[in-house]
Each structure stands twice: as structure tokens, then as C-alpha cells.
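A single protein chain has been removed from this complex, and every other one stays in its place.
We just call them A, B and C in the order they show up, numbering each chain from 1.
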Amino acid sequence: MAGDQLNAEGVSRRVASFDIRYTQYLDMEGRPVQPLPALADDPEQIVSLYRAMVLHRTFDAKAIALQRTGSLGTYAPCLGQEAVFAAVGAVMREEDVLVPYYRECGAQLLRGVTMTELLLYWGGDERGMNFEGPRGDFPCCVPIASQIPHAAGVAMAMKYRGEPRVTVTVFGDGAMSKGEFYETANAAAVWNLPLVFVANNNQWAISVPRNEQTRCETLAQKAVAAGFAGEQVDGNDLIAVMTRLSAAIDKARDGGGPTLIEAVTYRLSDHTTADDASRYRSEAEVEENRQYDPVIRIRRYLVNNAYWNDDKEQRLEQECREAVEQAVQAYLDTPPRAPESMFDHLYEKLPVAYAGQRDELVHKGEKS
Amino acid sequence: MAGDQLNAEGVSRRVASFDIRYTQYLDMEGRPVQPLPALADDPEQIVSLYRAMVLHRTFDAKAIALQRTGSLGTYAPCLGQEAVFAAVGAVMREEDVLVPYYRECGAQLLRGVTMTELLLYWGGDERGMNFEGPRGDFPCCVPIASQIPHAAGVAMAMKYRGEPRVTVTVFGDGAMSKGEFYETANAAAVWNLPLVFVANNNQWAISVPRNEQTRCETLAQKAVAAGFAGEQVDGNDLIAVMTRLSAAIDKARDGGGPTLIEAVTYRLSDHTTADDASRYRSEAEVEENRQYDPVIRIRRYLVNNAYWNDDKEQRLEQECREAVEQAVQAYLDTPPRAPESMFDHLYEKLPVAYAGQRDELVHKGEKS
Amino acid sequence: MTEMTLVEAVNSALAYELDADDNVIVLGEDIGVNGGVFRATVGLQERFGEQRVLDTPLAETLIAGVAVGMAAQGLRPIVEIQFMGFIYSTIDQILNHASRLRNRSHGRLTCPLVLRAPFGGGIHAPEHHSESTEAIFAHIPGLRVVIPSSPARAYGLLLAAIRDPDPVVFLEPKRIYRLVKQDVVDNGEALPLDTCYILREGADVTLVSWGGSLHETQLAANALAVDGVDAEVIDVVTLKPLDVQTILDSVAKTGRCVVVHEAARTAGFGAEIAAQLAEHGLLNLYAPVRRVTGYDTVMPLYKLEGYYLPSVEQIIAAVREVLEFG
Partner (left out) sequence: MTEMTLVEAVNSALAYELDADDNVIVLGEDIGVNGGVFRATVGLQERFGEQRVLDTPLAETLIAGVAVGMAAQGLRPIVEIQFMGFIYSTIDQILNHASRLRNRSHGRLTCPLVLRAPFGGGIHAPEHHSESTEAIFAHIPGLRVVIPSSPARAYGLLLAAIRDPDPVVFLEPKRIYRLVKQDVVDNGEALPLDTCYILREGADVTLVSWGGSLHETQLAANALAVDGVDAEVIDVVTLKPLDVQTILDSVAKTGRCVVVHEAARTAGFGAEIAAQLAEHGLLNLYAPVRRVTGYDTVMPLYKLEGYYLPSVEQIIAAVREVLEFG
């Protein structure tokens, strides 16, 4: 009997087995560790994603600076995780739907959300969630993991209508301790949804390290509990994330159901601008992880292959700075909302019961 | 590189693998399918558990009858799952804590809850939850899966105090779709708790069959998501459940942390007395499953080994009938609670704010 | 015109709208083949198929969250939560998402979902099956909370709830699911959602209630009528947004008000009505606003539930008190 095993209690039969795999293409020097996939044959796309990652990083740094000077609220930086978000933005189609948590500016930008809209959101203005670009995408989601079931609902709608669209939801390692993740994963398999789960395993949930969050060997194996495939990718390797993510998205689009992709990254920044990570982790740990920097790695790859050089780099930096400055200016120039507008999108039509309160606000607004 | 695999995308490395095993000792005729474990050398214990299973089944039938005649509220029968609950009751120590859902009368009886107390509970009287026997055990839990985190809390207390006690929590296949199950399993591994999860996989959650509840090959593999061991046992095989459950409990007691045991059973009855299973499943399916009946199987084993005979069977039936009748009488003779007593255990001491409401009830009680 | 019970009216409204609008999807636990534990969805899966009427895994947070996602894509999901006792896992989704998706996104994404749940006591159900916690939902901005109390209104209100472009919590008093039959015209006509209904006109006292308690409230009004007390009975129907004007107008006429609900008293929705009277109707009040409610204790198991629920006698006694006041 193949698969049977003798143990102290006698024979027990193996009824299921699972493997979790890890994919990486580029080493830290940007050199292939194995034959590169087809998408590496399109250097233009990779260059353009590299540019997006640098823009993202420039934006990120500026957002932190704005917060420090009081022009922006609490902001969640993305340093070190740019490759994951660039891949998400690159691989999804326009008609697909992104259901993000709060750290995916990079993906949002690639999908057409503007920097000004992002700044409005982080600057405490709901208008930032009414972005012009990907109208079906969800805005950021602050209550951890609560966006994950939304993604299943969006995917249900796509499936119900027979549309070849895919939903992608992103979340952190911490989110995988919440019931919503598991409930949704389980249902996504039952309903065979066109849904890709992307875990940004950046090793920390604020101050709680990944190993205090869960004891499983990989986060990818959490998909085993739902009965579908989970896998790890090197989240600092743009080519690896894109490759595995496209495979998952293609599979979902072809009716193959859900996939979980655990992108192994590292949060190089504080959790948010309200956090001071030096309280709970060593600078040495952070330093050690800087060598895996996804932006540097893909630049090295491009440089190694002569797709990129210092000159281009300097021009790019300049362009990014200018683009960010422009967006910031537009943000700062945005006229404030009228206070009473807080009632304008409460219901489609404001019930009489609340009309008086809205009026009160008109008055309150005039006074201040 | 062992474990590496070539696929269309190149090389990916295996980083984790898991096996799920299934254990059975007795076939449907009560004959060993493999050498029996040590506990089979104690026929007295097995006979006594067989007796408990028959008592449980007698009680079960009576409870249904009482409900039909209006003397009991909605009741959740256990037909077909007696071996699981007998094993739980047998293997746990007195000082261990059971955190049940609502179908474990069998386990509760073995732990010292009386039939009269059980009838009080199902008869709509809180006093049934104030049982004399296992004072630390939780009462039934109706909101599915919500008891599972309690079990982790109880196990935390045991661990915190350094006591060699173990917590066992039981739940159904349906409960494994709820976040609480996963959240608790995950935390139980992080905290290395003395906690055993027993899933009574009776194939149905009211009208939803197991395969519409989840697509995973086994329910046991849901433990993979938490990073600890899960396994299946034949839940109709008392010896298998006891063996694997004792191993899990011993391991927990020795500081080895949590285990998930999926006992594969079948709900031979309606979901509850308020349910009519013929609406959603065929009589043929039920009939087919009757052959796995756990009570018949263990009786056959005992008879095969001359530990049991018709004579004993007749006497046992008589004894069970009498014991149940006595308990029912005690239940029916229990004087009603005073209406105002609904305030007596609201807080340790009733706040003045509610004293007036309690007085009102005294008055309401007098009138009716 | 068909004679229907309240639960049959719910079924008919669901069927009507499933038929009329492809975007309507009904989902929940045991609502497919089994037709729901109260039979509210009986026959619907057979008629409309498994894509339209679907059983979910046993996970309320999931169900609510999935409905939010579907609604954001323009579907009109109607969720059944099997009992209100199991609704609490949905609150995070309802409060943090469903009720504010439109507001957050400035109208870009909307959330036209309906969350149905049977609620209340009186049917000798097991533990956790008999509570009334509508006040929790009535406190959540951006929601509508609707509670029918008769077959015809259940039909029209549920249609309105489904068609409403915003999320509606629709609570069905299961105690009266089959208590009365009433002629209902299954013509797809919805009722307005922002108005209270005056069930009985009267000049002496205003009785305000909703859901199951309206049954006892109306019995009390009838009994009082025999004794020459002319009670006006208002069915609140839509707790949120509240049509307070109808109540204020009534009390302006009667000068007296008794609010009846089976939920626990403290911070129950009766408090909001009394507060509105204390704020906007004070000069019209000849007597204290009395609340006849469930007690501030845990809903007891069924042996005592009859003592917990507001009784006809309690309502009559409260009316006598406010009539004799001052």
C-alpha cells in the first residue's frame, strides 16, 4: 500500500499531501538563478515598471515628508515592497478589480489613481477615494482583512455575469491571522472564484514579527486549509512576482479558481508615520534586509543587460521629483470641502430625518 | 537539489510539505484491519464505554420523544456520532476542561453532567447549565464556532498556571467555515497550548453538505494553515478515536501543543427536532450510512471477542430505559424557576439600576 | 390577491424581485434546497437556479462581506442571517463598510444590499435564538433599519428595501411569521420606507411599537377601547431614518405616549423615541413617556421567555398610568 506508514499505533493511511514551492529568478545582483521566463523578453515593460517603482518610491518619501511637516495625516510607507505592488499593477487588466489594504499606492498608481487623489485620501479627505481611474477598484481598507470578503463578492459578480475579469486582493502577513482571510479563502474555493489572494509578507505587523503571528512554515500553506494552491515568491524579485502572479491571474480568468501568492518581502520603513520601529526591532535587522531591496535588484538586472544606465537614472529621478511636486501642489491647492458635504453621500438621497443636521453644518461652516 | 521541480516557469523550490493520515482499526464487522492498540487490551473499559453509548442512544431517542410531545424544546440528536463523544468523555481526565458545541450529550454524561441537567437545558431552563459534575466545563454553545476561542483561553489559563491539564473543544464540519476556528487554531500554535480540536465531521451542516462547505480534501488539513498536525480518524470506530485522541491529549499534556482530530462520522438523524432532513438528502444516503453505525460496530467487536452477548444486551437495554425514565421524571418534577430569578445571575450583585425591573417581575410572576 | 402569512409575503417579495431584476441574488445558510429554516426562501432555488439563490458556507462575516463586494459591482444581494443571534459577526462589515461605502467613495461605489434576519422571542427556540437588538443597527449612520409587522407591509417594504440604492437591515419578527394571514396583492408594488404607519387612530394616548410587539400593543388597544380609552397605534416600521413627525403629531393630539418593544430597555430604540418627545414634543406631553420593554437582563431560555416579553397587561397598565397621571 503506497503511502502507508507504520507507527506506534499501527497502520495509518495517507489520504492527502501538499507541497509548497518558492520561486525566485534574480539574485541580489540582478543575475538569473535560473532561465528567465518569457516576460523577461520584453525589456520595455520591465523598464517601464522600474520607472513606476522609482516614482512610487519618490512619492513615498515625499508623503512622509509632508506628514512630518503637518501637511498630511498618518501615512503608511511602502519602502521595500515596491516590486509586489508594481507587479500587481502591471499584471492586472484595466477591467479587473483591485481590492487593496492600505499599502499599495504603487499598484494604485499603475492602475490610474493619481498621486493627488492618494494625497487627498491620506490627507483626510474622502474625495481621494472617488478616484477617476479604476472606477471599480475599492479604496484603501484600514480594518485589517475586512476587504478580503469584498473581493470574493466582486469575483462572484464577475463570475455571475460570465465576464472574463479577475479580482485581486492584497493584504499583509498580519491579516492572515484574521478570520476573514480564512473564511474568504474557503468560500473562494467552494465557489471557484476568479480571485487571486496576494499576501505581502513584509515580516512585521506593526511590532509583531511574523513568527509571533503564526507558526506555520510558510504563509502560502494557509491555502491548504481552503483546498487550493498556495505558493511563495521572492517578493523582492519583480520578475518572480510578475511571473507567478500572471500565472495565477490567467488561471483565474480561465475558470481555474483562486490562488494564494505569498510575496516574501520586508518592511524597510516604520509601520506608518505614527510608528517608531526602533522600539521593537533592531537597526541591524533592517540593515541586513536592505540588501534585498527590490528596486536596486531590478535596476541591477536592467543595468547588467544594458537596458539602463546612470544617465537614464538621473533623468528619471528628475522626472519623478517633478511629477510628485506637481501632484503635491495640486493637492495643496484643492479647495476644502464644505462641511455639510459630509451628508451628501450618506444615502443616495438624504432622508428628511437628517436634513436639519445638514443645515446645522452649513451654519457651523459659516461661523468657523 | 532534492525537492526541486522543473515546470513551465523554470525552477521552483519545495519549501514545505504535508501529509494527512487516516486511522481505522475495526471494519464494519468489528474485525481488526490492523493490529489493535494497547487500549484494546482493557475490555472492561471498552464494555463500559459501549454501555455509555447505548445509554446515550437511549437518552437521545427519549429526548426526541419528549420534544414531539411538547415536554422538551428543540433538541439536537447525536445518532451515529456516539463513538466520538464516548471517546472524548473517556479519554479526558476529570480536571481537564471540555468546551463543547451542542451535540455532545454523550461526552457530557461521561464527564458527570446528569441526564436531568441536560433535559433542563434543552427544556429551556438555565439551571441545566449549572451542572454539578464537571464544574469547569463550558455549557453547550449554540453560536457556531464561538466556543472555540474560549477553549484557547481555558488552555492559556492551564498553561499560565503550569497545570498538567488539557482543554478539548468539539465542533462540527460547518464550524470549520467560521473564522473563529482558524483564528484559534493559529493562536493555539503560536502559544503552544494544551488544546485538542475535535471536529465531528458528520457530513452535513443542517442542509449544507460537507463538499459545499469546503473544497479541501480533508478537514484535518485545515491545521496546516496553523502550522500544527491534523489527522483523520474513522469516527465510527471507537478504538480509533480513542487511540488518536489519547495520543493528542497526552501530547498536549506533555507540552507538545495542539492537535486537530477530524472524526469522520455521519449524522444519521435530522439536524435537530426542528429540522426535516428528507427535504435535502435522500433516504438512500442515510440508509447507506447506517452500516457504519458506531454502536453496532463496537458491539460486534465485543461479541466477536466474547466480551458481550445477547443476555447482557437485554439487561443493558432495560437498565438504560430505567435510568432515562428516572431522569425524565426528575426533570418533569423540577419546580419552575421564579421569573425574577432571571436577574439573579446577571451580575454578581444586581445593580440598583435594575432592582426595579426585578421587582416588576415578582409582581408579574404572582399574577400569571 | 392571495392570503398570506408574513413569511409567505417575504417569500413572494423575494420571488417577485428575483424575477424582475437579474441583479438580485439571494444568499445565506440553508436557503437553497432547504428553503430556509423558516421557509422564507422555499422554492426559490428551484425556480431561479443556484446562481441566483445560493447556500453559503457557514460564515456570517463572510456572507456580509461578500454581499458588500457584490453590491459594489451593481448586484443587489439579499442576505439571510439565520437568526439575529448570529448577526453580530456581520456588524464589522455593516458598520465599517456597507453603511459607508457610498460616503467614503463619494458615490463612486454603492452598497444596495439587504440583510434579512428573523428576530425576537416567543417561539420557544433554543438559546441565542430569541433576542432583539435592532437598536444597535439604528445607531449606525448610513443604514436603513426596517421591521415589518404584517404580511402586506412585509411584502411592500421588502420590495422597497431591495430596490433601495443603499443598505437595509430588514428584521422579521419571527413570532408573527405565521400568526395571521392577510390578503396580499403580489403586484410588485413597494411601500415607502421613510414613514411610520398609523394602524389605529385614537385621541387619548399614543402607543408606539414595531415588529412582534405590535401584536400585544394592538390587543391592548382593543381592550382599552372596550373600556372607552381611545388609543392611537403607530407602527414605526422604519426605525432608521425615523419618521419622527408622525409620532410627534400623534402625541401633539393625545398628549400621552407609551412605547412598546421587546428589546432590553436601556439604550433600546424606545429611548430614541422618548428622547425625541423630550426634545421636540415636551410641551405636548401631559404625562411621562412610558416604555414597556424587555428587561435589562439576558433574554431567558424559553421556560421564562413569556415573562420577559412585554404583555398586554403591562401595556394596559402603562396606559392607565399615563392616563391617570397628574
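FYI, a contact is a pair of C-beta atoms (placed from the backbone, for glycine too) under 8 Å apart; a residue touches a chain by one contact, two chains touch by 3 or more.
All values derive from a computational prediction rather than experimental measurement.
Partner chains of the missing chain, restricted to those shown and counted over the full complex, are A, B, C.
Although one chain is not drawn, the whole complex shows that of A:74, A:291 or A:329 it is A:74 that touches it. Residue B:148 is the one among B:16, B:148 or B:320 that touches the chain missing from this view. Remark: the omitted chain is touched by one listed residue; of C:28, C:69 or C:85 this is C:85.
Residue in contact with the omitted chain (choice from B:37, B:179 or B:194): B:179. The set of chain C residues touching the chain not shown comprises 61, 85, 88-89, 91-92, 95-96, 99-100, 103-104, 127-128, 133, 135-136, 138-142, 240-242, 263-264, 266-275, 277-280, 282-283, 285, 287-291, 295-298, 326. Although one chain is not drawn, its touching partners on chain A can still be listed: residues 73-74, 102, 121-126, 140, 142-145, 174-175, 177-179, 205-208, 212-214, 274-275, 279-280, 336-337, 339, 341-343, 346, 353-354, 357, 360-361, 364-365, 367-368. Remark: the residues of chain B touching the chain excluded from display are 97, 99, 126-127, 129-131, 135-136, 138-139, 143, 146, 148-158, 160, 179-180, 183-184, 186-187, 190, 342, 344-348, 351-354.
The rule we apply is simple: only the chains that are shown with their structure count from here on.
With chains reduced to the mean position of their C-alpha atoms, the one farthest from chain B is A. Separating the CA-averaged centres of chain B and chain C is a span of 36 Å. Of all residues in chain B, those touching 2 or more other chains are 177-179, 212-214, listed in ascending order. Under the contact definition stated at the top, the residues of chain C that touch 2 or more other chains are 57, 59, 61-62.
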